[in-house]
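Below is the structure I would like to discuss, written out as structure tokens.
Complex shown without one protein chain; remaining protein chains in place.
So, chain A:
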Amino acid sequence: MVVLFFSELERKLRANDREYNLSFKYATNAIKTSKYNLFTFLPLNLFEQFQRIANAYFLFLLVLQVIPQISSLSWFTTVVPLILVLTVTAAKDATDDIVSTFENVFFSLFIVNKRDRTEKWMNVQVGDIIKLENNQFVTADLMLLSSSEPLNLVYIETAELDGETNLKVRQALPVTGDLGDDIEKLADFNGEVRCEPPNNRLDRFKGVLTFAGQKYSLDNEKILLRGCTLRNTEWCFGLVLFGGPETKLMQNCGKSTFKRTSIDRLMNILVIFIFGFLAFMCSVLAIGNYMWEKNEGSQFTVFLPRLQDNPAFSSFLTFWSYVIILNTVVPISLYVSVEIIRLGNSFYIDWDRKMYFARSDTPAEARTTTLNEELGQIKYVFSDKTGTLTQNIMIFNKCTINGKCYGKIYTVDFSFNPLADTRFVFHDHALVEAVKLENPEVHTFFRLLALCHTVMAEEKKEGELFYQAQSPDEGALVTAARNFGFVFRSRTPDSISIVEMGKQHSYELLAILDFNNVRKRMSVIVRSPEGKLSLYCKGADTIIYERLHQSCSKLMDVTTEHLNEFAGDGLRTLALAYKDLDEEYFNQWIQRHHEANTALEDREGKLDELYEEIEKDLLLLGATAIEDKLQDGVPQTIEQLSKADIKIWVLTGDKQETAENIGYSCNLLREEMNDVFIISGNSLEDVRQELRNARTSMKPDAAENSVFLPEMDKVVTDEVVSGEYGLVINGHSLAYALEHSLELEFLRTACMCKAVICCRVTPLQKAQVVELVKKYKKAVTLAIGDGANDVSMIKAAHIGVGISGQEGMQAVLSSDYSFAQFRFLQRLLLVHGRWSYLRMCKFLRYFFYKNFTFTFVHFWFAFFCGFSAQTVYDEWFITLYNLMYTALPVLGMSLFDQDVNDVWSFQHPQLYVPGQLNLYFSKKSFFKCALHSCYSSLVLFFIPYAAMYDTVRDDGKDIADYQSFALLTQTCLLFAVSIQLGFEMSYWTAVTIFFVLGSLAMYFAVTFTMYSNGMFTILPSAFPFIGTARNTLSQPNVWLTIFLTSILCVLPVVTCRFLMMQLCPTINDKVSEEMLLLFVLDVFKPVETRGKIILQSRSLQSNPVTSSFRINADIIPKDGP
């Protein structure tokens, strides 16, 4: 018996042999996703919550507060907020947990063994054979054994796995397929499987089945993964290979990296700084206490005997007492509020109708709710081309066959072909004629298109064919062949039926040499009804050209000419070639192929070699050109983004000419650009030289000083160049450019350009480019794409955006934000992103301001109360200040504020720039906040101090007592911070006004209640402030003081802002002014005054564009350079 303690190297299992399989201790199918039960919930959850630093800090304060010598505040000032936070989090955790417990218990199914029985999914074990029925959800990774459908096919939907909704086919081995649904036979089945250990690759599987002494190769085609749903299949049987946490779906979960925003990182630094500052303040006060105790306190003992006669010990206790009092500088409640704000702003994205795409009924979705403000700081956008900039709806547009180019401008009549797709349009009659004339090359051309693909055909009714293609290109090509009379009808694993010019033919399918991103080609080997063996190959032209027979060289030249022409029109091209095979050679090749296919080690490498061997000396047939139309609004969006100083890099798999043309047609490259550099060197030195030359011509002085960066500070600063430049770099050059020795050279040059296009890029390179920019540039990156090949780049960038389009959902599933059209990107960034960033920054600035001001008053008071850690305010006020009196107004601001509305945001994309430069919240602005707070707290302490000094009420009674003073300062504070909020807020909705005024009203209501007779008689010791509100707030000099402090707190702010607006106006000021001016001109025609509070009305929204603000559309050049 072998027990594997270390990672599994290979999985062995035997069907229907539980004992044998159990010896390996494979995971069972039960997935323990629920963390708690009824009894463990409270202790476990609390334990978890107190591991969070914020809660632990609260707890630490609470401990300090129950030490009588230290306690300077009652315990409830900490307990009330702590309980609130804990309850909210616990409620959230509990609901999450209940949902996940639900899933496990739900399904039951049929397990095959000697006694038939039904079991719950969670009891299924590796090696069991189970039965699945139509529309059932697969919850373990299975090897398919047999099915109800002919040829042991099953159809599955993999939407849960990769989001693709087209049906996929899986096929069982014939040898297991024979078992059928005979329970006896199935129960006796004793095949042994050796396969790869659990991993997270959804698209491949390697294994071998040994049954009755024979070995059979297992690949992805025979595997049903957890997460699939069975469709159009009555039943099937499967052998469980991986269960529970070892399934590929579960292995894929939770692997994605946790993204944090730059504000998060800044906050962490600031929090450390604040802790230091807190310690500093407390130390100052502790030293003060030492001095005071020594000089004055010792003499004061007549009235107040000391508990300990040691000033040093007293100052030690004072330190901790002040830690309690001044704890509000550490922004603990800030984190909760930040989460709420981000959540709210994410909902706005989900709710936005202008990012809803009606044609596919897809709204935008914020899949991550923690990155919103980063959307307002994007500097680099990395975009895929196909499906992102373009619609990914492929139209067979042109072709070249045997040196003759087809596809001009006539509409072709396909009525000669009853099986034609009526939606198909082609513009060259000559091609139809050529087909009708039975031109052999033309026929081979279309035969190839009808045979060499992986499309599935569905024929629900006679003559009504539906193709299910994994890529739209294939669909377009097969549809083209169909219309020209070579109709792909159906396929089995061993044959393909096509109708050639009305006659049914069945080709024996001998091998499929599959497509992948490295090979960039696919081939099929078929035997024609006449018995002729042929290999048909289609693929990227460069790849095919390397594998052509030398006899084609003349044809190659002509075809190349045509290909360049196609590419110049922005079309996607594929070259087609074929070759006839020798029977004998093929037989031994297929033998070796089978061997390689069943090998466990390096199967792919061996297969690649074999493919390489047979795919040579091909004969060129011609090439196809497929048009992929640009999506609506793409050029405008790109122009807007580049006006917002966002650099757009297009990373595409297309060839250079195609990419370049798309670049021009979508406004990325412009005719008026000073130069567009093309890097296509074939060696490291060539590429280096080309990059250098490009840089020299942009900025002559920047050429030679090659970059030596200090190891510590790896940031490449932006270099300013006059003029606009573009850069196009080829796939193989990019490979060199990304090498370590050249990457900085590449980055510097590329970053000087307005637009960068990388062609022929592999998915890995996409991620590498993103990583490169992330590594050396202190900038926020965004990657946008729609296909599986963009996933790596989406995950690598700070923010990943998925386009839910034609190519399945894989990109969307790994993205942070998703929507249906590229043009929504400008709304996401220029409107939502900008607002989110603005709101977050305003929130942070204000939050720090209000808490610092609140806290610093205690600091000043310390100098007048013998550093005794006496609070200035009533304890109830301290408890409720953050929780009740100031929470809603600031939340209201950070959920509703907008400096200018969306239309104006679009008209002035430059408004986006401050976000990229981190202007709204940085260490500097934090420091400014602290200084501002310092000023405000000085005003808030010393004005009441001076106003109350030695004075009395209008009836001669006391007013300078502690309780009145506390009430006065806290009222001043609340007024000052509320008015300050008013100046921060630029968008006063009814809700925010209600929040601000409501909170002030709440303050008075709560204060009067707390200080009422009733509350006092219930609990005299908890409400000692009885009567203070009535006695104090009836005094005119109290109100005069409140008024004075409020005005004095905001006057310098208003003055500064106004003067700054005049002396060095920011872009925001300019836009606001324009907006104001326009509004004044629009609404009050003859009005002299410029200053007016404007009511943002519907009329402004619907008709804001006057001639002076219209952005001139650039004429889009259609031709290549």
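Simple rule for what comes next: contacts are C-beta pairs under 8 Å (C-beta built on N, C-alpha and C of every residue); 3 or more make two chains touch, one makes a residue touch a chain; residues count from 1.
Here is the rule we use: contacts and distances are computed from a predicted model.
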Checklist entry - Under which of the names "serine C-palmitoyltransferase", "Cell cycle control protein", "ALA-interacting subunit" or "Anaphase-promoting complex subunit 5" is the non-displayed chain listed in UniProt? => result "Cell cycle control protein"
Item to check | Of A:I67, A:L1051 or A:L1081, the one touching the omitted chain in the full complex | outcome: A:L1051
Next on the checklist: For the chain left out of this view, which of A:S815, A:Q907, A:T971 or A:T1007 touches it?
Outcome noted: A:Q907
Checklist entry - Which listed residue (A:R11, A:R695, A:R823 or A:K842) would be found touching the missing chain in the intact complex? => result A:R823
Next on the checklist: I'm checking contacts with the chain that's been left out. Which of A:D128, A:E196 or A:D352 qualifies?
Outcome noted: A:D352
Checklist entry - Which of A:F60, A:F76 or A:Y987 touches the chain that is not shown? => result A:Y987
Checklist entry - Of A:I959, A:M1010, A:L1033 or A:L1078, which sits in contact with the chain we cannot see? => result A:I959
Checklist entry - When the complex is taken as a whole, what residues of chain A touch the one chain not shown? => result 72, 296, 299-300, 302-305, 307, 321, 348, 350-354, 356-359, 361-363, 632-633, 636-637, 639-640, 823, 826, 835, 864-866, 868-870, 896, 898, 901-903, 906-907, 943, 945-966, 986-992, 1013, 1016-1017, 1020-1021, 1024, 1026-1027, 1030-1031, 1035-1037, 1040-1041, 1044, 1047-1048, 1051, 1054-1055, 1057-1059, 1061-1063, 1072-1073, 1076, 1089-1097, 1101, 1105, 1110-1113
